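Some chains have been omitted; the remaining ones sit where they do in the full complex.
Which chain is which? They are A and B, in the order written, and residues in each are numbered from 1.
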Amino acid sequence: MTVRHLVSIDDLSLAEIRELFALADRFASDLRGHADLCRGMISASLFYEPSTRTRLSFESAMLRLGGGVLTAADMRSTSASKGESLADTVRVVSGGYSDVIVLRHPSEGAARLASMYSSVPVINAGDGSHEHPTQTLCDLYNLWVERGRIEGIEVVLAGDLRYSRTIHSFAYALARFGANVICVPTPGFELPDYVVQRLREEFGVEPQRADASRLGDIAARSDAVYLTPQKPHQLSLFTHARGLTVERVDAVYMTRPQTERHPDGGRNLGDYVRLGKHQLAAESLRDAVVMHPLPRRDEISAEIDDDPRSIYFKQASRGVPIRMAILSVLTGSVKLETTSRVPESRLHRTALGDNPCPNPTCISRTEARHVHPAYKLASRAPLRAHCGYCSHELQFTLVGCTTSRRVYGRDSLEIRKIRPDHLSFFADAAVAQTAGFEPGGAGDGRSADEQ
Amino acid sequence: MTVRHLVSIDDLSLAEIRELFALADRFASDLRGHADLCRGMISASLFYEPSTRTRLSFESAMLRLGGGVLTAADMRSTSASKGESLADTVRVVSGGYSDVIVLRHPSEGAARLASMYSSVPVINAGDGSHEHPTQTLCDLYNLWVERGRIEGIEVVLAGDLRYSRTIHSFAYALARFGANVICVPTPGFELPDYVVQRLREEFGVEPQRADASRLGDIAARSDAVYLTPQKPHQLSLFTHARGLTVERVDAVYMTRPQTERHPDGGRNLGDYVRLGKHQLAAESLRDAVVMHPLPRRDEISAEIDDDPRSIYFKQASRGVPIRMAILSVLTGSVKLETTSRVPESRLHRTALGDNPCPNPTCISRTEARHVHPAYKLASRAPLRAHCGYCSHELQFTLVGCTTSRRVYGRDSLEIRKIRPDHLSFFADAAVAQTAGFEPGGAGDGRSADEQ
């Protein structure tokens, strides 16, 4: 029996996610009534950077399921200081110590790596700026509870859309569920291009200019963008010169400025959007729930804490039942009815060449000793690939075949004939030559060396 | 149903405290026999400063009651570093994560603030130099076990009586229970005036000079003071020129020098009192138990550790059953028979003006963003009030009425007519004027503006 992990929200099918929501609902209605489900099991919190809230949420979930908890709240200054690799630590902790591992790590891709070496389920509780799938599930679950559905609802994302991991994951997930997203960034903190590109490529989302006048003050200083998985010809019915009009919003999702990731250390927040009574008075927000992943600073005024639309504390409290659902399913204590499993997209190893991942904080770089580069194929022509750990797009100019020892340009038709497991990536011809590869031809199809 | 907290020992009536003692006795007689009482419940230790002993004592109590424990032993360097307010943290942790919160915080009044935002019981495990009610309950419980009663017994307080929070709370509690206190401070570390004042005002305790000759060496360098709730005319029977004679002591309560709070950092401890075999040989101490809140340094010699009167380790171990009693009652697992609840003295908000609390480490100052100043009325003429969080006496010269927008001197008779909820405090006339208040008259009763 293979062990199932939760490294990315993409590891779960939509049907499974809906089942998890229903399960979370059952737990939420009686938090203390399920203490037999994980009785005798142990979860281990391996936190390589502190995150008390996330840790307590998982540990509460496990305790409420009747399980035990091992806590390593500060792995970085303990085991890691003795020079142990993450791979080794995970092999040990998954060997008898615990029945599930909850991992928080500052390097992107750390949870993917851990899942490769663990004999028990690994749950990604945040890997650098990459993913935090249980936070995303919690956010979706809140929408599902508050709105009854996710498909077709209108969600405003406001604030720092550039540096917030939470926002990016949430945007992908909303697109996957078919929700419409209105981006209202603080100027200078717009959604990055690579996020928009992935939304377009993977979910068919086309950014449209939005008429946000009815959103009021919250969007006054933004160029609002409308992201919808609907087809352009459907949209054209509603679009006019000022863009798609935002009429009625289901949810406003605020984020704090991620100052720790700002190039200037957060010194220049400009006119950071702030949500107070005045902003909430906008006509289009009359029924909108207000969400925030917390902790907040000043972007949500305390004056709206008692507004029935403000659900951010409720949102956080729902982290417990949704994590109970995840823990009980991954440990096998509860079986989902859905049998259709999402095929995990295949990871291919790159056998030669330098590590083509450009991300300096990717686990494939920070734990280079034990980790072999791996990638996922994004497109064939031109060849584009993402790091199998941190999902950054790989950077290279030449592609080699490890059996024929030939290299080709990225656009060469020859590449299509090489099996993905035989692909290798090179920064330039000199690197390829050093690795013993020869130029493979003009890429016009005439020098194919492999079927 | 309202949630009940333990922020101050004053939150409990004497009858309730006696019931808690009886309950603790039941637990102490069979520490492992009550593991069903809190089964399925979770306590969260939120410690904003380290205190391993206190934390372990609470966690042991919860585990012995069959509950689970969430531990955040170092909140200051984790969540708090992300800028989250205590109020927000408490709202999250009390929302599904846990069924009771044990809070330790360096700011005075933090537990009071937390109790205002928590949907589960908050237990104050120490708020700066303010209160530590479970330590006080543990000390009282020890007296009750060792002496069979607290009323009328004779307790010596020795050492640093000036800077020890434990001592101050203990002195109030002893006075409330009708015990007699003999203060034997190290010179320079006498009980502060404001503590004596509160003892006098609230419990009718009159300080008397004490003849401590029979206390022997322990009091040789002190001007001993006798604090008794008995009426002066009763005392006169026993008093003579040298003061009330200390005949027979029931308990000696030693404290370590609180060097971390000394203005000189503890460099000058002078002739700090030290308890050893020689000191314990005093006639009046023949039956006295020796107590200490621990940790001790040199103020109690190891040579008396095996003396049957030395109960300080027993004292610490009784912290578990008394905390079991508190946890089981606050979580509703055990119901007290006493129905007479202490009316919590009312907190009034100050709507205008600067924060009149002079204490720089009060939570109303350190979390100014989310906390509104609040006060408790101490006396009407002259008007005196205490900070509703840290209990420091508020500092102001003028008092305003927020409906009439008039200000008066502290002694003005007009003030009596203003409803407490409409009171506002000002440092001086300029501040009042800036806030839009006008002088309200001579304070001779002729210009009343409110009935």
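Please note the rule applied: contacts are C-beta pairs under 8 Å (C-beta built on N, C-alpha and C of every residue); 3 or more make two chains touch, one makes a residue touch a chain.
It should be emphasised that the depicted structure is a prediction, and the values quoted were computed from it without experimental measurement.
Asks: Given 2 placed copies of the single sequence, how many copies form the entire complex?
Replies: Here the complete homo-oligomer in the file comprises 3 chains.
Quick note on the criterion: only the chains that are shown with their structure count from here on.
Asks: Between subunit A and subunit B, how many degrees of rotation does a Cα superposition need? Round to steps of 5.
Replies: C-alpha superposition angle, subunit A on subunit B: 120 degrees.
Asks: For subunit A, which residues count as touching subunit B in their complex?
Replies: Touch list, subunit A to subunit B: 28, 31-32, 35, 50-53, 56-57, 59-60, 63-64, 69, 71, 73, 294-297, 302, 313-314, 316-321.
Asks: State the interface residues of subunit B toward subunit A in the complex, per the touch definition above.
Replies: 39-42, 44, 68-75, 77-79, 82-84, 88-89, 91-93, 95-98, 369-370
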